[in-house]
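Complex shown without one protein chain; remaining protein chains in place.
Chain IDs A, B and C follow the sequence of writing; residue 1 opens each chain.
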Amino acid sequence: MILRRDNIKRLVELVTSTGGVFVAPVVDTRQVVYRAIGSGEEIELNYILPRNSFKEFLFPQTEVIARFSMNKGGVDLENMDITPPDTVIFGARPCDTASLPSMRAVFTWDYIDEFYTRREERITVISIGCTQGDDDCFCTTVGLSPESRKGADIYLLETEQGDFVVESVTDRGRDFIQRYEEVFEQRGDVKTKALFMPERIDGIDVERIKGWLSKKENYQSPLWAELARKCIGCGACTFTCPTCHCFDIMDEAGLLEGERRKNWDSCQFDFFTLHASGHNPRDTQFKRWRNRFMCKFNFYPNKFSSRGCVGCGRCIRVCPVRLDITEVMEGISKEQ
Amino acid sequence: MERELRDTARRLLEDKTVGVVVGYSWNRKKTRTTPVFVTKPEDAERLIFNPLCVNNLSVYLTRKYPDVRALGRIGIVAKGCDIRNIVVLMAEGQIQREDIYIIGMTCSGVVYRQELWEGELKPEIMPTKCHNCDVRNPHLADTVIGERVSFTPPETPQGVVFDRIREIEGMSPSERWEFWMGHFSRCIKCYACRQVCSLCYCERCITDKNMPQWIETSAHPRGNLAWNLIRAMHLFGRCTFCGECERACPVNIPLNILNQKLAMVAKEAFDYSSGYDPEVHPPLRVFDPEDREDFIK
Amino acid sequence: MSENWEPRIMAFVCNWCTYAGADLAGTSRMEYKPNVRIIRFPCTGRIDPLFIIKAFENGADGVLVSGCHPGDCHYTTGNYHARRRWIGFKNLMEFVGIDTGRLHFSWVSASEAGKWVDLINRITEEVKKLGPFLEYRRLK
Partner (left out) sequence: MPRVGVFICQCGNNIASTVDTKKVAEEVAGLPGVVFTCDYKFMCSSPGQEMLKNAIKEHRLDSVVISACSPHMHEKTFRKASESAGLNPYRCEIANIREQCSWVHHDRTKKTGTIKSIDLTRMTIERVKRSRSLTKIKIPITKRALVIGGGIAGIQSALDMADGGVEVIVVEREPSIGGNMARLSETFPTMDCSQCILTPKMVEAELHENIRLYTYSEVERIDGYIGNFTVEIRKKARYVDEELCTGCGECIEKCPFKSGSEFELALRNRKVIYTPFPQAVPNIPVIDARNCPKIQKNKCGACAIVCGPKAIDFSQKDRIVTEKVGAIVVATGYELMPNERFGEYGYGRIKDVINGLQFERLASSSGPTGGEIRRPSDGKVPKSVVFIQCVGSRDEKRGVPYCSKICCMYTAKHTMLYKHKVHDGQAYVFYMDIRSGGKRYEEFVRRAIEHEGSMYLRGRVSRVYERNGKVIVQGADTLSGSQVEIEADMVVLATAIVARSGADTLAKKLGIGYDRYNFYNEYHPKLRPVETTTAGIYLAGTCIGPMDIPDSVSQGSAAASKVLSLFAGDELAREPQTARVNTMTCNACWDCLTACPYSAIEREEVKDRRGETIRWLARVNEGVCQGCGVCVAVCRSKSIDLNGYTDEEIYAAINAF
């Protein structure tokens, strides 16, 4: 099958006219971002990787999970019933789509988080194999590549003409193609563009990292402070990371009524682990950074048999002090 | 210049003048610079200095980094603009002059963002602060490294930020509102602006205070507006326009415009510019009975 | 905006001058618009920009901050500090597009009941003309 570039507009129309949400890369303030769009005109297909991951369409940065009102008798609680619309994520990158199994794992682990799962059940993810990349891409180092179909329902490959070869990966993908068959054409004789393959970083061995991290004594290794001392503790890496999923529950209330919100939180914030007593087990920044690294390369793989890092490189790009996670991976790989 | 820097750093570490030198080094691919903490004399070779050295390293001097302080007296590689922040930190009692050793770097400008670097420093890739810089030769340092730079900033400040300020001032209130709400609505409350700022040294930021929670932490437009207004207000009369907040912002909110607007107000209303004299009080903790009050009816 | 719409105005005033001035307007049985709700502070020096933002968040269509004239501060210099803060805050609010008609600063002494009455009437009119502060209330 082929999706002609000109037909994408039509696809947007078809999806949105039936109440669906169409998410695609667009340009906003000198950046390419995933955003829900109204028309295919907005789509930008010349991009490496959007600034945000598309996790916000499954796990919004802030969402109301309950409303409450207070009266003499006490508190009335109203749970939010979410019925998300059908959502298409178009133009996702293979690294981003690979995060979906990891996210699902954490949101369905000991408790089914319906705010996540209900949305996830309604999404169709259409990824495009990368034909461009930059220095900070490192998917190949963590066992992924632009050819990865992991997490995608439909996988596209760009042709020399700028159209897309369509491959359905899942049943949901197949159903989607059937439902919108008018925009898809039978495949002719086309040549696809070469994919951008990030160079695998030689010095990094993910399995070895896991091994090192699993050793109890290494938790106190002086290496942590050395590698992560420059971290300034902002949440930019966690908020742009496709697999970071921590959230906080906050009440915002007026005099007699209010809402309970679920907001993104970041393990990099010093208040993340602050106890009411004033004690903070992660009292310095490198300890917080250690936690994030441990989470991605040790806790996650141990618990969910899926990795917490997909090699998208966003955390490297947005880091104000350029703390490069691959340099840390390299440093640890060198350790015995 | 780098040679001199490395030699100086090595000497300072060898004779134990400092316990650590905070400076810049290359990333692995030598495409970007990144902060480095040099504690061993032999590691002084890692230090570099070039127009990619955008970070304001004074952030590591604050109370938020006890582990950096634990390394001993801090030697800091600082451009004139970074030294302005050090001066504010001194004025606000956050550091004592004798606790730090300032390795002042003469500077001909840096890039606005490292991604823009193509091997040559051109005016169009420099931030507004560099075009108006009056501290290219460090104004407070224990040692100054580099050739003296002769540069006279223009009489009236020039550059994109000032153009934008004028443009926004020319807008109607509702246009200004639309402009800022458009930007603030993108805020993701990652607080990179706060964390990268050496003057945002509060151990507990006002936004982290609950009981009462003055600023809603949700990244919705109302919470974002409150946060951005108070952030700007808390830097009023203190911000040195180092530009780190805007550089760090992952969603490109033009914070420089906001900060510089308030810096202009401080200059015009109190004839005060921050970061030049540690003996002068920041304007909001003092007053002048003759302060203007044409707006008070 | 309906004809009957009445603006809601929050006033932050100091105890010693403006609050007493407003009291005097009462004792003198003057009359003014009922749209204002006063919160009393010891001094304008106590008033934080956070309060003004919170007032707008809670649906104020206009905010007034008022205290002692320069030199009259009960605490000698509190109002001078407040004035400096306002210079920055007012400029900031204007710069982000909050209409100047919604944020007012004033000195009203304990004897200026007439000034207080005129002030409230004028601000009420001005805010009424601007209409409800929907732009702020719509933020969610």
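Assume a contact is a pair of C-beta atoms (placed from the backbone, for glycine too) under 8 Å apart; a residue touches a chain by one contact, two chains touch by 3 or more.
Since the structure is predicted, the reported quantities are computational estimates derived from the model, not experimental observations.
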item	value
Left-out chain, listing which of the shown chains it touches	A, B, C
Candidate in contact with the missing chain, chosen from B:K122, B:K209 or B:R292	B:K209
Interface with the undisplayed chain - residues on chain B	63, 92-94, 201-206, 209, 211-212, 214, 234, 281-282, 284-286
Touch list for chain A against the chain that is not drawn	70-72, 253-256, 278
In chain C, positions touching the absent partner	8, 10, 19-20, 22-27, 29-32, 34, 37-43, 45-48, 51, 54-55, 58-60, 74-78, 81-82, 85, 117
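Quick note on the criterion: only the chains that are shown with their structure count from here on.
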item	value
Centroid-based (C-alpha) most distant chain relative to chain C	A
Per-chain Cα centre nearest the global Cα centre, belonging to chain	B
Separation of chain A from chain C, taking each centre as the mean of its C-alpha atoms, in whole Å	47
Where chain B and chain C are represented by their mean Cα positions, the distance between them in whole Å	35
Distance from chain B to chain A - Cα centre to Cα centre, in angstrom	31
Set of chain B residues in contact with two or more other chains	220
Chain B contact footprint on chain A (complex, rising order)	28-31, 51, 61-62, 135, 225, 229-230, 232-236, 238-240, 248, 250, 252, 261, 263-264, 266, 269-271, 284-286, 318, 320-324, 326-327, 330
Residues on chain B engaged by chain C in the complex (per definition of touch)	168-169, 171, 173-181, 206, 214-215, 220-222, 225-226, 229-230, 232-233, 236-237, 258, 261-262, 265-266, 269-270, 283-284, 287-289, 291-293, 295-297
Interface residues, chain B side, partner chain A - complex	27-29, 31-37, 55, 59-60, 64-68, 114, 183, 186, 188-192, 194-196, 204, 208, 213, 216-220, 223, 244, 247-248, 250-252
